[in-house]
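A single protein chain has been omitted from the complex, and every remaining protein chain is retained in its original position.
Right after this comes chain A.
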Amino acid sequence: MRTKMKISMLLLMVILLSVGSIAGIAGAEQEKKTIILGTSADYMPYEFHKTIDGVDTIVGFDIEIAKEIAKDLGAELVIKDTSFDALLPELTSGRVDFVISGMNPTEERRKSIDFSIPYYRAEQSIVVRKEDQEKYSTMESLEGARIGVQKASVQEGIAANIPNAQVTSLDKIPDLLLQLDTGRVDAVIAEYPIANANMDIETMAITDAKPVSENDEYAVGVRKGNEELLNSINQTLERLVQNDLVQKYVDEAGDLAAGRVKEELNTFEFFWKYRDYYLKGIQFTLLISALGVFFGFILGLVLALMRMSGISILKFLSTAYIEVFRGTPMLVQLFIIHYSLPAFDIKFTPIQSGILTLSLNSAAYLAEIFRAGIQGVDRGQLEAARSLGMSRVAAMRHIVLPQAFKAVLPAIGNEFIVIIKESSIVSFIGVFDLMYQSQILRGSTFAPLNPLLVAAIIYFILTFTLSKLMGVLERRLSASDHR
């Protein structure tokens, strides 16, 4: 009886927590007179994270421009930080109002969004290891070299025009510089201010080679057909360019970025210094995992019972559901739920999308686990219960399910552990979970290993604790087997 009370208390807490968090987030997004900027804040000095007076802040000259745009509109600026790849879907699905993120107005992008007039034109540069500075002093010398560039960037186009070059495309500049440092690429093509702000001047240098590109202007992106906003943005940009304010912002951002010193911290010191990031990440990871598991558990049980109900339409629906959700990648499901459903006016916050995806996905796996458990219970158990006058439901609830649950507990524990780890994919849509926090720290501290190592250790502690807890539960439930 007491354990039952405890479990129902726990369930109640989980439900209250989930309702609270979802309502809280929905409430926060409904404030009036705001304009939402989408940006990928890992691109120094355009936009990046910096701890200012102990508070994690997104800064950079793109951000300064966005502030001016918001000021001219008389609106409050809200910054939404997502991965660069997610910016276009964020904009087209209406989650952000405009995008400034060092984005080039390429023809391909113009197909899905509109661009303002260009506000900045950057100079390209080649970064190499210091000892190779002379070797790669011209563009021609790069022929056949291994070259690193940012994925889907202008530099990728430049690299493609270098004969026989082996091109490596990665998401983040720090990763590229790490590749250069460890000798996996020979040169990295990046914009001059970015290269200057990010590279380690002890070991790297910018060569005299001058890459040229036709499309190295930057512009503000808005949703197609949003003329009113576009006109206002263009007016602001014209004012800024005329008053030379853009160049001023670039210089200021460069100073901000240059203030960064490379820290020599061991893993523990690193964790301690940035513990606030990780603690916040743990909260989000635990929240979405717990709710994902909770709803997945309920839905999985319903699916398993539907599949075994003997009613063919229910059986078909359940089987189809399980096959589809087991047979497609969770990341694809997440993107469909978060970016494609808004086309039908169904808009979830990132946290809601994350919880929904984890629930729907784990339900498919848990349903099969439950089915195996139920089928594993001896038929005589159901017959004995029914012969005593119990209804099918009562027999399931008191006799079959408790035994089935006990038998599949190890498999359920396994699935819970998978969910905690897989929850890291929600960082793609901008949930501030553990993975997201470690990505921010990688971008802002340029420590190559520590941010991920700390995240890995925390994930391990979470899953290891869970597996121990499941072990305790297992031993308790099996008390009746051998005493």
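Convention: contacts are C-beta pairs under 8 Å (C-beta built on N, C-alpha and C of every residue); 3 or more make two chains touch, one makes a residue touch a chain; residues count from 1.
Rule of thumb we're sticking to: contacts and distances are computed from a predicted model.
For the chain of the complex excluded from view, the name given in UniProt is "Amino acid ABC transporter ATP-binding protein" [choices: "Amino acid ABC transporter ATP-binding protein", "FtsW/RodA/SpoVE family cell cycle protein", "Formate acetyltransferase" or "TlpA family protein disulfide reductase"].
Checked against the full complex, the one of A:324, A:343 or A:384 touching the unshown chain is A:384.
For chain A, the residues touching the chain absent from view are 378, 380-381, 383-391, 394, 398-399, 402-403, 406, 477, 480-483.
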